[in-house]
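What follows is a short report on a single structure.
Removed: one protein chain of the complex. Kept in place: all other protein chains.
Right after this comes chain A.
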Amino acid sequence: MSANQDGTNLLEVRGLTKIFGTLTACDHIDLDIARGEIHALLGENGAGKSTLVKMLFGSLEPNSGEIFWNGQAVRITSPGVAKKLGIGMVFQHFSLFEALTAAENIALSLDDGSPISSIAAKARALSYSYGLPLDPESMVGDLSVGERQRIEIIRCLLQTPQLIILDEPTSVLTPQEADKLFETLERLRSEGKSILYISHRLEEVKRICDRATVLRHGKVVGHCNPREETAASLARMMVGNEVQAVVRAPVEGIETAQPLLEIRGLTRKPATPFSIPLRNISLNVRAGEVIGIAGVAGNGQGEFFESVSGEVLQQDAASVRIRGKDAGGLTITGRRLLGAAFVPEERLGHGAAPRMKLSENLLLSRHATDGKAFVGTGGMVKSGAIYAASQRIIAAMDVRKSAPDPEAAALSGGNLQKFIVGRELDRRPSVMVVNQPTWGVDAGAAAHIRQALIELSRSGSAVLVISQDLDELFEISDAIAVMHNGELSKAMPIAEATFEKVGLLMGGAEPGHAEHTLETA
């Protein structure tokens, strides 16, 4: 741990503890942030990063412990207090109104009654000076996710904070956009501002952070200089043991294998003014392969998933074919009966009913496909059978829980995701479509899920993975296609794919796309 040179750190945290019921989310956390440093906060999901940050930003009150700001003991009782002290925060999930302009959104959070025009002028000046060009007059609904993040950052900078907290800022950015963000952060550092950078992307942390504090199970397990560590050693600190590397055996003869999922000219009009239309998407997923779909969030992935899963039906029955049969007119149940399985992005409220037990959530997606096993004569649910099957899945996927059959909402995100993926794998589906398989899932669980998806494909199933996490896609895919503005690029074999090529496509810079845009414009 590096000592502080000038005697006073900008922020010092001593013995900060937060208890929720029986869970100690943060257990005597010590943390120092010096002036002009980028300090990484590393940890798996559920390690206590968010809880710690919420206490620093005043949205949670600690049970015990002290916070020193410029050497003075302070109580941060609300976000308002935090802002007055000079702490700003950029959240992972944006809180912007889509139907308002960027400047109006900023004005809402400043709350000081200054006219929109002066705020817009300030925002424009600030954004250009930090290399984050932003048009304050543009409607948020029309902006890309990267641009929306800029609004959040500018909004935070307008309050001239001393400490800026960034929660997983690159999870929604293309590699090129992330590079831009890093330049801005370095510039802020050179001005003497401090940054607390929360991430699970170890390469990034090594690249831009000066120091790192690693949390595990609510405790600080170490302080280090990330530049002197390897990604593997950082991961070991986070997880506590070496993360099992995902193994992907090469597939052979894939060209001759039968396509189990065929998408032909799939087109969908936008359902709301802010949703993305799907434009003539075609894709084949063959038995034995994993195809990855990359893309920045909000480029039509959600709409695509709904169309493929059958939550939304197609007029052209042949635009989605499963195991050689037209499925475009079939409901999600019909498509499941053809052998397909689906895992949506949102876990609570979409993939699982929050206030229902895990065994009941098993029934959610399998009441029709396993009708004989789980539902008896006259529609009676065989509670013994669903309980046994859910316990089998819990054991196979190593789902950790506090009760034998808890409500879905009682599980951590990673454990619930393991259950939801396991619920589908347990069926041995011949087509598996997964949206964001490891979003917000800790490293250990993510590796487990990825390995399971690869193994499913190698046993002869077709696997389609939609993900924003490029590392993940490069790890598990046999070919990667990119979705941008509702269009899907050709799938490129993994041997030809590079981060740079995929990144350019994610930004919409493909010759094929350009032509198409001209046609439709």
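Basically, a residue touches a chain if its C-beta (ideal position, glycine included) is under 8 Å from a C-beta of that chain, and two chains touch if they have at least 3 such contacts; residues count from 1.
As a working rule, contacts and distances are computed from a predicted model.
Candidate names were "NAD(P)H-flavin reductase", "XdhC family protein", "Nucleoside ABC transporter membrane protein" or "NADH-quinone oxidoreductase subunit K", and the UniProt protein name of the unshown chain is "Nucleoside ABC transporter membrane protein". Touching the missing chain, out of A:Val246, A:Val381 or A:Leu504, is residue A:Val381.
Of the candidate positions A:Leu10, A:Ile198, A:Leu283 or A:Ala352, contact with the hidden chain is made by A:Ala352.
When the omitted chain is restored, the residue from A:Glu61, A:Asp316, A:Asp398 or A:Asp471 that touches it is A:Glu61.
Even with one chain removed from view, chain A keeps its contact list with that chain: residues 20, 58-61, 63, 77-81, 111, 309-311, 331-333, 336, 342, 344, 346, 349-356, 360, 363-365, 367-368, 375, 378-381, 383.
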